[in-house]
Each structure stands twice: as structure tokens, then as C-alpha cells.
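The complex appears here without one of its protein chains, the remainder shown in place.
Labels for the chains are A, B, C, D and E, by order of writing; each one numbers its residues from 1.
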């Protein structure tokens, strides 16, 4: 018997075995070996309600072991299209301070981008999209934002950088082009209509969940594709876009949301866009039941990975 | 710093803080200060299967903290339209006897009605609708009844007042007009067809869940509106109308039920009716998982509150 | 007071009482008294992922107490159409060996068939369908297979008889006619497309879940009826055909699956076929939350029982 | 293969198999075949706090499957000393009325006693001990009462027969001799000291939990043995005598209670008394976690069964 | 029927009813009406590991409904000895900044102290003891500190005010006299011995859990009494002093801890000290199972309340 380092997990082994990495991909030994770098952002210092997303990356890794290679709907095998690696977690040293933490996230993402590794982050609360966009967007890019909340409100408890505001900040900082931004699945009560109003006023296309249910995910995906065109685009997926029965393990659940089937059809409708990065956020394992949220997060991360791997390969062949 | 009594919770504070009242409204200090009085009926002495709805009001209060003010679909803010107060719970002194307990519920509702407070009760098992109707209905009124069960069966274990029979009793007692009654979402096995037969024979419109799924909630809501017209109408919402995955925390779950999205569309289709009271019943926290049932109960109670507040304001302006 | 043996449970008693048998039917005292024999196969020795289906029969018995007699949609009362008995569980003596265990399952099913008892098994992992088919199929029969997985892959960990392969084996052994086989609800990642390819190449009709969601359960049921015609047909229902929120308690959950409502419509569309047996498998109570999976399993087993009892009665009257 | 009725479970089979009876004993076909009759009382209509003990018998049956035959400490095998049978549950027909329900319990126990079957009931709330004592005690008998609560308070919500009062009633009705009564493990807050005062004034020996912890279970058992002597004695075991971590699944948990090890030592110190019946009450599965309460209930019921079987055999040989 | 405001809950009502306040005491309408003010500090912004203590006050309120008036061991009824009120929660406006949050806590405590209300806080993470001590300690006071951790480490992630360091800071700021400080129950791994070393070097008496188990809670309580004498003393109780099975719902569980019985004996051994305030911290409901931690927290808070009420009354009579 020869020793095989567990840093290189085997996707063909029984799925309950081995050290849990994202999708059972190898652990990166060097920065350069990766085409797509999945990494965790175990941070929940900017949320406004129920905590726990700091535990998200760990549990998404755990449940992602259930994923296998080939997508039954598209027959894509992302692991054949790109070198995908688990880059570990952003190493925090100032986690009690929102802005300092965001700087550490940005630095980590910058490190990947400089090495030409496409970043795919697993959060963490939604505030993390802002520092990721700061690292990625050299000029305003397009945004596909799937979420129950528009996340364009303003300060809460004295902080402009809370998890309900990242995309207002991103517009203000010139990181995203609001006219090339689509928000899908929006719903739930708010204390004022301020956030929804900002989204509308800035030119974002806001698809409330009622419209989403009525038109269906394929139509909405088509609209998103048309809107975004071939601009560089960032995809941010908040697990609370799903209905609370599909994602009880999140901080701010809102009834009336998407099913996982709808989310799959939506994501599969977003192939061949010019992705420059992605995140999946707000999985909060302490509030989960039966790991259904972490499993949904892992399975939708797999769908996103198919999107990213496909575009990586196309770029490689250009 | 000045002391602010926690009897007046702050809807803008972080949602995990403060003493839990329904929707974080103030606790009534006097009877008269309320336009709409939310109150709990922590009673499960008349149920026939799994217990626990006595804990319903407490947990719906708890989860209702997640609600905020403005409805994203209708843009209604019920707290601006009416003075809404938490009136506490019906104070029981004879909880081992079904009929004595029902008298205590009726007396509490009478107290509210005499003070011109619109009653909105959170149960409790479904038997409580009968004493509430006794207090409210001076002549036969219309009924919108959303439930998995017709609740028109007869005696069980020697009692005519069990939670499977309130609306048969209400017809017999002349509290509701069966030809102005619609039952929506009915399904699940029964030992005999007796209850369904009573509903049909008395002239009620019974929408089984298969028909509901086929026609959709908006069409069914339209039919209910047409049926009820401008008669005084009572709205009773049994949480087991939802599918068991949306409401595992209930005594008699039946698969094949509504989604919360369907329930929202249904309720939002019932605006501008002549409401004289409402209840939401059968949330059983001991059987809940991850509080999804209490959360759904709270969020649908919020939708019902929007209906009641809107009609209150219109009456005030007439 | 006269003693009544608890071996004859009372379907009219409160549902939380008495010893739990399948659907609260009497326990068989003799083999011959039954027309339809429900029995448990508490076996999970051939699964490849998360275990626990050995506990399935016990919990399906437990939750099936919530079932009553009359089907609200079809108004069938299966207990009036056939003598239904709980036959207990397959008594294992070699549970550590897959093939020996399968022989014991086959012998038990043979015992029933020789006594003209229609077998309806509650698993257990899906490998058990193979020995059941060996007992039932004297020549190739039709198969209606509802599942997330085609279960036509090949060896895993050295065994051809694992729970991912029973229907490939059944084709090879001439137990089922693949051109009279329909697989409904297929989805989820695989390491290779080998299983899907086998299903297609052998002539099976494979309905992936996307197609199922698009066409709807009634249309798919109609297609299944047309395909099967009046051939002897076996119905195998894998609980993981349901979405993980409806069936978290299973070994290999795949997001994007059926709702229980869809499953009910599908099953009710399959009346009047020439059933020779059935199973419902892969309920894994240790992974369940709030017993929703066991409850769904029990309620769908009730729907299947309606199908079997109806055909039994028709045969009895021919 | 020969058919073996599942009414006769096999204690040597894998423990997760077969229909769940108490301790996997056969289901009684006749009244007379039993020496000791275990039966369920799925009743919680007289409790004052959290409900759910109606589900106790079902889950104690379920978890008792984990029990095997020989007691490691005493080497007693109760199944060799007496014919033990599962008699099913008390069949209720008036469960909404406390006194009517109690009469039905009494009638069931009388039926057993007339057939010379020693009754061993699994509850249910603690109010059930009163009707059992009415059936058993033809003159005042001794009582060993293990519990967190003295259960000698008086009326609550208008009923003298609530689960906090059975032993006050039993003294008043001349069913137990308070000077031959010992209450062990008493603790927890009360609104007044009335119950404790009644116990003391009537001559009961009350061992508060602090004394129990200090002297240890063996010493307290010795004292109980000395007090009771050879009088006919009834043993009533309330699961809330255990600390809430050993028995979270109960209606009125009180911290600072017994460990299961202490309970075992206590019960094993009570051999060779003149038992005339026993009960184990207040297991409430809806509040249980990980089935630890039902398991503890089953394992302590096994210890009690050893006591009863041993005395049965001795009587048989006299 | 007369309206009774639910702001004045009734301790004699069924315990599952009414709005949940601490121990079912009235909600304070004014600051002055209280002798002892219980209040919540829903803050977990300074913890270093698993979050969730922001939900602590809410759930301790909920479970404290199970408490009644009279202590069975001491026969004290605290509600007769002092006016105890629920003062609500500290109203935060800067919860993302540790030091700003601490200032808000200090201001709230100051408000109580100025009104001569003895503060008894329910946390929240353990960092909150520091601002409470800042409000209370005009000169160095004695400290009884029951905990798994000495909480005398230093900076973590750049903050000196994290929940592992409050008592190091309190010594440095001259709030506590380390030679009049006793730490009880200390255990668990640390990355360095720095915290333990600080405690020892500053003159604190540190009782590791092994010594605690060996000597027993009564002996340790006696030592604490002797050490503290009649100095003003603050009592801080960290729920993680309990073993993880008694308190799974906490951020940093350490096996080998106290039982609730030991904690009760310890606290009851601390009567008649010169208390100037108290807190109970680190209950984290999202990690709780079956509410056992919240229940233990509520029951130990009741014991502390007995200590405070007794000393209040004595002062009043002086």
C-alpha cells in the first residue's frame, strides 16, 4: 500500500470518507495550480439579525461531499474543464472590526486575481461581496444578484457596511453598473421602502418574487442574459433567495421564496456569460435543520461551478 | 439615558432584542387604546391527535419579531393604518373542560368587541373559532376558511366541541351562513366522508387541494371575494393548510398542501372585504423543526393583519 | 370490559394509541388471511452513502398511524376492498452478506406469493427490489420506477448488488422488460453517465426531473399507463424522488425533486394497472427531521395501497 | 420458509426489526396467558404544563427494543421468571373528560387484576396512578414514589384530579397508607409549600433531592425497604425524577435531579418487596431529544420488570 | 370580564401562557418601581468562537416561565422579598463596535444604579461583565466568578475587550480586587497558559474543575464566603461552567464540567453576601438542544435571584 496524501481527496471514494474540501477537490499546495479557487469567508460580523454564517464554509464543504462530477441536465463535468482547488479560508486577524475585516477579504481576493485564479467565495454574510467586488472590479461590471433582499439599504447600527447595504455601496464606489444589474427573488417586509427605492432609482432591474413565480426562472434567466450581454459579470447568490423550508439555516428567512428546482433552472439559464467571479453567501448552520440548507448551498455552488468552469475553458481555447 | 418601558417595543431595534410581543407592537395598557387586538389562546384541550398548540401563541410572538413594517407586495404598512396592540392571552381557569374553556374564550372576545377592538386571535386548536364566532356573530356571517380539514365532522370521544367540528356547530348555531362559506385547501384521509358530506349538503363551497393547485390561489381568492361580497366575514386560517414541510409543527399534518407563496397570494387576493375578526390556529411548537412553522404562522398573521388594518382604516374614514 | 388483543388495532381509536402496525391494520396471525401483505425489509447493507434505512419500516409503521381510511381524492377505502395485514419484517440471519440477505428477502416474498398474498414491501435500501422481482417475475414484467436515480449503474466497492444497480441486474436476469420500464424523476450528479446510458440503451423511458416538472405528473402518469398497458407491472417508489425538503431522511438526497402533491397526482394517475407487487424504499429515519420523511413515506404508501386494493378487488370479481 | 406471526417478536433478532412491543415481548392474544401485563396509557388530559405524554407508550415501546434479556448487575432474566405480555393500550372513549378517562383506566386495570395479571402501566401523565390504585388497592397499601414532585397539591384549573394531586387523593380515598409511603427525589419550585406540607402532615417520608444526593441511592433504597416491609406495595416512577439532561422529554423538568445510574441503584435496592403493580409515567416524546428520555424510560421499565418478575416467581413457588 | 394588562403577568396562570418576561415578573413601567431589575443584554459581538448569545435573553425569558415562586431547598420566595421587574433589554445603537456597545451597556446599568435598582443582567457574551463592573464598582470590589474559563487572557483578533479577557481588564482598571476574587470551575484547553498565569499572579483564587469535583460545591462555596467576607461583591455566572450536556447551547463548551445540582449547591452556599449586582451569561440558543441550556440558565438565574432578594430585604430592614 502506498501513501496518498489526503490533501488530494478522491471523488470516486465513498462520499462519507476523507477530509472535507469543497466538492472533494484537492487542497491547493500553491496558488498557481488553480484555475478556479474556491475559498471560505467564515465571517458574520456585519449581519443585522440572526448570526452563524461564520460556520457556513465549513458545513458547505461537508455537504458538498455528496456532489459528484457530471451534471445530469447539462452533462458538464466541471472538473474536466478547469483545475479547481480548495484555497482554504480567508485568514482573519481583525474580525471584530467590519472595515478591517473587509480589507482582509479584499487582500485575499487580490492575491488570487493576481495569480489569475478566478475567485469563487463561500460566505459568510452578504457584506463580503463588497470587498470581493473591490478586488475584482477595475471598472463598473455587471451584477446578477439572486436574493430575498435588495441589500441596497443604508446604515444600520452606525455602519454603512452591514450586510443589508453592500450593493448600494458598490454603486457608490463605481464597482457595479446599476443599469447592468438584476436583482432576482426580492421579497419580505422592510421598515421602509428605502432600499427598494434606491435599487429602482439607480436603474437596477428588480424582479420581486411574485414576478419570478409568475414568469418562471427560465424567462427571468433569459432577461438577465440579455441585460448583461458580454460585460464582465459577477454572480452573487444569497441562500435566502430560497424559501425557508429549503433554507431554514440562514439569518433572515422570508417565506414565499424559490424552490431549489427553480434556482437550478435559473442558474442553468445563465451559461456562457463573461464571469469574473462569484459568491454564495448566508448559509448559517446553527439555524439549519437536517443540513438541508448546507446541502442546497453545496448543490447550487456546484451549478455555479459548472458556469465558471465552462467559461474558463472557453477562454482557455480562445 | 432615559428609561423606556419594554412594554413599548421598538420595531426598528435589532430583531432579536426585547420582550417578544406579536409583531413587536406595544403591550396594551388599557383596552380602549387598541383598534385591532392581537391575543393568544394557548389552548389545546379539544384536539384529537398530536398536542402542543397551547404553546402556539408564545412561539408566534417569538418568531413574529422577524417581521418588519412594510409589505413588499402591497406596500401597506399596517402599523400606520391602525393602533395594533398585544392584548395578552385569554386567562383560563377551567382548562380541563372543553365547554368551560370555550366560555372563557367567548368572554374575552366579548370584552374586546364591546370596546370596539377588532379581535385577531392566535391559537390554540381550531375548536377556538366556535366561541370566537359566538362572540362576534350576532347574525349569520360569511366565513373564509383555509385549512386541510373541513372541520365539519361530529362528535369525537364524546365531545361535539372537538377541533374537527367547530364549523358544523357554527352552522347549527346560526353563526355562519354556509352558503357564504368557502373552505379552501381541503385534503387528507378521513375515516368516513361524513364531514365533507355535511359541508356539501349545507351549501358550503369546498375547494379541495387538488382544485386549488390546478386553478391557483389568485383564482380561488377571486371566487371567495365574489361569494362573500360585502357581508361581514370572519377569516380563519389553519396552519395545516400548508404542506407539512412548511408547517411540520402542527397536530394533523397532511401531505400535498399549500406553499407559503400560494398562501400569500391567496391572502393578498382577499383585500377589502368586510372583516369582523380573524384567527390563525394549530401552530404546535413541540412538533416544529427549526421554527419554520412558527415563522410561517407569524408571516401569514402579518398578511392577515394587513387585511384587517386596511379595512379598519377605511371604516375610520367612512 | 372485555379483552381485545392489541394484535387487532382499531383504526377509529385516537391515532397516537396502540402498537404501531402499517396503517393500523391487524397483525397477520396466519399467512392465508391476507390479500395484500405489507411487510418491512429493515435492511441497509447494500447502500453506498449515508445509512439508516434499516430503521425505515419501524418509523413508517409509526407515522402511518396518522392515516385514516378514505382517500379524499378518489373516495377509495382500501380496507374495504381487500384484507390487508401487517406480516412483520423479513427475518434476517445473514445481514452482513449482501447476496445471502437478498436470498432471505426472496424466500419471504416467495412464501407470500405461494399463499396468493400480494407483496407490498417497505424498505430498506433499494437493492431489495431485485430479490423481490426474482420472487415475483416468472417472466419479464413491466416496471414503474419513481426515483431520483436510475439505479442502473454497475459494481460499487466490488458488489454488483449495491443499491445503485438493481434494475441493471433485473434487465440482465430477465426480470423486467426494459422497453416496458419507465423511470420517473431522475436527477442529480453522477461520476459518469454510465447508468443513464444503460437505461437509454436498453430501451427504458427515462423521465428526468426537468421534464417531469415541465410536463407535470398527470401527463407523465398517462404516458406510463400507455407504456405499461395490461402487462403485469411492479411499482417501486424511492422516497428520494421527493425533494430533500420533503424527504430529508434518506441516504442520497438530490435537490430539485418532486413535491408530495406531485407524487400524489402521479400515483393517482396510475390506477387500474395490473399490479403484481410494490415497494417503497430508502426512508432513513436517522437523517429525518420532524418525521416528515416517514410521514410522506406512510402517506404515499397509503396511495399505493389504494392502487393495489382496487386491482385486488377487480381481480376478485372477475 | 414458514410464516411466524409478528405478534410473537423475537428477542434475538436484530433490535431495529419487527413491530415494536414493550421489551419485544409477545402481544397478548388472550388475557389469561400473561403473568405480568405491560400496557400503555396514552393519556395526557390532566397535566398542567407542557403536553405530549399521550405519545409516551408508543415511544417507550420503540426504544425498549434496545433492551435484551439478562440484567448485568443482578443476572436476572425476567422473561424466564414470568410470562410477560404486551396488553396494548387502555382504549379511551371519553378522553376530553378527566374523570371519565380515569374510570376507563380503572376498568382496564380491573380486567387485568381479575384475571390475575399483575399490571405494569406505561403513561401517560401522573394522574393515571390514581385510577390504577383504585383498581389495585382493596385496602391502604404502601407506596414507593420516585419523582421530582410530591404530587400532593390540590385543585388546579378547577380539577382535583390533575397530575399534581393523585397522591393527595389516594390518601383521602384510603388507597395508600401515608405512613408507609416514601417520596424520593423531590425538588423544584412551587407556588406555595402546600403539597410538601400535605405530604409531611400526612406522615409520608419525603426525601428531597438534596438528601438523596447526599445519602446516595443505596441508603435511600434501604430506608424504603425498611419502611414498606412486607406490605403490598405499589411502585410509581415519574421520569422527571431524572435530571432534565437525562429526561428532557417530560412536561415539567426540574434541574438538579437523578442520574440514570442513581435510578438504577435505587431500583435494584428495592428487590423482594411485595409488589402489586407499578407504573412509569410522564415520558413526553415531543419534548425529547435524541430519544434519550424514551430510552431511559425503557431501561428503567426493564429494571422495574426485573423486580416484578422476581416477586412473581417467588409467589408462584410459595 | 375586566381587562388586565399583559404587562403584569400572573405567576399562578398556566406556565405556557402569556408574554414571556423574566420569571413572569411584571414589566417595569417606571424605573423607580423596581428593587431588583432583571434585564437582557442581547450582545455577542465580542466572542471568539461560536455565536448566538444575542438570542440568550429572549430564550431565558421563555424558559423562565417554568419557574414558580418558592425555593424547595431554602423556602425563600424572592418575589415576596423584593419588587422584581423586567426592565427590557439594553437598547443598542452601535452593535458592530465592541467599545461603543460596551458604553451603551454601562449607561444602561448606570441608569439603574442611580435609581437604586440592583442590576441583574442576562447576557450576552461574557465581555458584558466589564461595562457592568465599570458602572457598579466605584472602588475595587470582590468577585465570585463561576465559569469554565478564567477570562483573563489578553487581546484576540486585535481587541482587548473580547469575551476571553474581561476580568484581566477589570483588574487593570481597578474594578475588582484580585485577592478577593475566586474563579470556580476552570478547565479546558488553551493555546497558552497565559490567562491562568495572570489569574494566579494577580492573586486570584482559581478553583480548577478537578479540585471542584474533588472537594465538592459546598466546600468551595464556604471558601468563597470566607474570602469575600462582607465586601461588596459581584456574582458572574457563565453557563459554560456547566458540563456541555447540561449546557450544549453555549459558544465554547468544555467537557468535564459541573452538573446543575452542583451549581445549585454552590449558589445556595453563597447566601448573605453583600451583593451589588450579578449577571448570567453565554446562553446561546442556536446551539441549544431541547432548550436544556435556557432552562438551566433560567433555573440558576432563579437561584441567584433568591440570593439578591434576600440581601435586598436585609438591607431594607437595616
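We adopt the following convention: a contact is a pair of C-beta atoms (placed from the backbone, for glycine too) under 8 Å apart; a residue touches a chain by one contact, two chains touch by 3 or more.
Nothing here was measured: the structure is a model prediction, and the numbers come from that model.
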| item | value |
| --- | --- |
| In the full complex, displayed partners of the excluded chain | A, C, D, E |
| Residue in contact with the excluded chain [from E:12, E:201 or E:255] | E:255 |
| Which of C:52, C:78, C:166 or C:217 contacts the chain that the document leaves out | C:52 |
| Residue among E:187, E:268 or E:312 touching the omitted chain | E:187 |
| Residue touching the undisplayed chain, where the options are A:35, A:86 or A:151 | A:86 |
| Interface with the undisplayed chain - residues on chain C | 44-46, 50-52, 54-55, 92-98, 100, 157-159, 162, 286-287 |
| Where the unshown chain meets chain E, residue by residue | 48-50, 157, 186-193, 196, 208-210, 213, 243-245, 248-249, 252-257, 287-290 |
| Interface with the undisplayed chain - residues on chain D | 11-12, 14-16, 66-73, 75, 245-246, 259-261, 264-265, 289-292, 295-296, 299-300, 302 |
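Quick note on the criterion: only the chains that are shown with their structure count from here on.
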| item | value |
| --- | --- |
| Shared chain contacts [chain A and chain E, defined touch] | B |
| Chain-contact steps, minimal, separating chain D from chain B | 1 |
| Interface with more contacting C-beta pairs, comparing B-E to D-E | B-E |
| Rotation, 0 to 180 degrees and nearest 5, that superposes chain B on copy chain C via CA atoms | 120 |
| Geometric centre distance via CA averages, chain D-chain C, whole Å | 39 |
| Mean-CA-position distance for chain E and chain C (Å) | 55 |
| Two or more partner chains touched - positions in chain E | 14, 16, 54-55, 92, 95 |
| Arrangement of touching chains [line / ring / star / complete / other] | other |
| Touch relationships between chains, expressed as pairs | A-B, A-C, A-E, B-C, B-D, B-E, C-D, D-E |
